[in-house]
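The structure is given below, and queries will be raised subsequently.
Complex shown without one protein chain; remaining protein chains in place.
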Amino acid sequence: MIDIRNLNVVFGHGGNAHHAVRDFSMRIEAGQSYGLVGESGSGKTTVLRALAGILERVARVSGEMSVGQESLQGQQRSRDFRRRVQMVFQDPYGSLHPRHTVDTILGEPARVHRLDRIEQRVVQALEEVGLDASFRFRYPHQISGGQRQRVSVARALITEPEIVLLDEPTSALDVSVQAEVLNLLMRLKRDHGLTYVLVSHNLAVVAHVCEALSVMQNGSVVETLGVQQLRDHSPQMPYTRQLLTASFGYDRAAIDAFEEFA
Amino acid sequence: MAEGMTLRGWLLAEVPNSKWQARAQRFYIGWLEFRRNPVAMIGLLIVLGLIFVAALAPWITFSDGLEPELSNRLQAPSAAHWFGTDQLGRDIFDRIIWGSRITLYIVGLVTIIVVPIGLVIGIIAGYLGGLVDSVLMRVTDIFLAFPRLILAMAFVAVLGPGLENAVLAIALTTWSPFARIARAEALTIRNSEFILAAQVQGVGTVGILTRHVTPLCLSSVIVRLTLDMAGIILTAAGLGFLGLGAQPPTPEWGAMISLGRQYLIDQWWVPTVPGIAILVVSLGFNLLGDGLRDVFDPKSGG
Partner (left out) sequence: MTDSPLLRVEDLHVRYNTPTGIVNAVSGVSFELGREKLGIVGESGSGKSQTGRAILGLTATGGQVSARRLEFDGTDLLNADTRTMRRIRGGCISMIMQDPKYSLNPVMTIGAQIEEAFLVHRPSSKAEARQRTLDMLSAVKIRAPERVYRAYPHEVSGGMGQRVMIAMMMIPEPDIIIADEPTSALDVTVQLQVLAVLDDMLSDRGMGLIFISHDLNLVASFCDRILVMYGGKVVEECAATDLEQATHPYTRGLLNCLPSLDGKRDELPILRRDPSWLTDAGPVE
């Protein structure tokens, strides 16, 4: 379904050049949930944005990417791609336009893709994410962070996509709200047969949602593994093992053994 | 609206039922916020007063203020002539009222020219960046460098004196700061996640600029406009004073001061009253602008 080969993304020129993604490759089958894990600066979000075609104009992108039968050129994307591939962002406070009502926010993709029965789709999408019709004409500042993130998810579903890219969708949410949103995402995946690419720094979230993952550091893939290996505590690479150990909390002996990975 | 619900109830309802209700509610809350600022309310009243007076001019004046009546020259303010008469015997009160229409005309025309041009150039430059940004900003810089009055004089020298030409000249020297403001806002917004989300949806550049970027730039531009309005009125008055704007017998306030200044010592009311009118209206716009800024962006204190 998604095939990326030797993706490289560079920002800036000459001495200031920042090689954000180095020779990244990934294959995802339809219906799979795939995780991209890494710390800040690992390039995981850049990969997602390169796939979505929303990197800044100054980014230099090379490599081959294809989704389904469609091969992707640079950062331009066809209308059909934009219908089939959707994205949910990290910050519930920044991913909704502050001056648009929920109704406008949800209606926009439907209008852009000239779908029919827009009002019906909007109401249906709200129901699917567990929000009732009273939310339709509210502004983002009038609803909570968890509700905003549900609106983001609803927005991603309006065009009936096949693939949803998720950029740290629950990192900014309270733990109890995170559980609700994760459950929602799992249910939607089952109900609609979606393919997920989930970016997160939280190994527990990735283990809960995904079947396989790539661990990234400084733009490169350190290891690709199945979730079961995480659960068995048997990743191969020391960096992955260190991340896994760190996710269990404060353990002095383990911390003293942490390596500095250049 | 539901049976028996008042307007206020509709505006304060918990759950808005339509886009218009939601918008009206937002506007109403902004209005309540604005109302708490007494100084801003004074500004609003002055501006509304200006509009009111201009609209009702035919009914609140005794004459059209244009016909000379030389037997009545330079009368002091009295019951018959509230602000006295000028050097040609015309009632100053009437001329001030009719002049308010001209002031509004200037304000309106400048706004219609300046806001769209400034917004469009600013948001395109800010959002697209790169070469487009550089070129547009250099053009803006060129216009920014011109001293307003000098350019206006040059324009008028080429096109001939007249109110429209003066307004055009003022507009051309006023739009630059608005482009800069709009550009600054667009630069801030352009990397926001809601813009990225719109791109992911497939919204085109034009759609993003009109529906996403512009609404967020609008408030800064409007505030700046009201604050600049005082300067615009004064420039028009200045041009009128120099004889380059409105031509006699048009009762433009600046021209009234110019033609009346020789009477300042003995018949002070002739140039002073139009001067006070300009002062009050400029102040009104200024206070309104301050009030609007406090409502739109309470963080920019002071």
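Chains: A and B, in written order; residue numbering restarts at 1 for each.
Here is the rule we use: a residue touches a chain if its C-beta (ideal position, glycine included) is under 8 Å from a C-beta of that chain, and two chains touch if they have at least 3 such contacts.
Keep in mind the model is a prediction, meaning the values are calculated, not measured.
Hidden chain, full complex: it touches shown chains A.
Contact with the chain that does not appear here is found for just one residue of A:Ala50, A:Val67, A:Val153 or A:Leu243, A:Leu243.
Only one of A:Val47, A:Leu188 or A:Val205 touches the absent chain when the whole complex is considered: A:Val205. Mapped onto subunit A, the interface with the missing chain covers residues 39-40, 145, 174-176, 178-180, 182-183, 186-187, 201, 203-205, 207-208, 230-231, 242-244, 246-252, 255-256, 258.
Criterion: only the chains that are shown with their structure count from here on.
Averaged C-alpha coordinates put the centre of subunit A at 47 Å from the centre of subunit B.
Chain contact summary for the complex, subunit A toward subunit B: residues 49, 52-54, 56-57, 77, 79, 82-83, 85-87, 89-91, 94-101, 103-104, 108-109, 112-113, 134, 137-139, 152, 155, 159. Considering their complex, residues 15-19, 21-22, 26, 129-130, 191-194, 196-203, 207, 211-212, 215-216 of subunit B touch subunit A.
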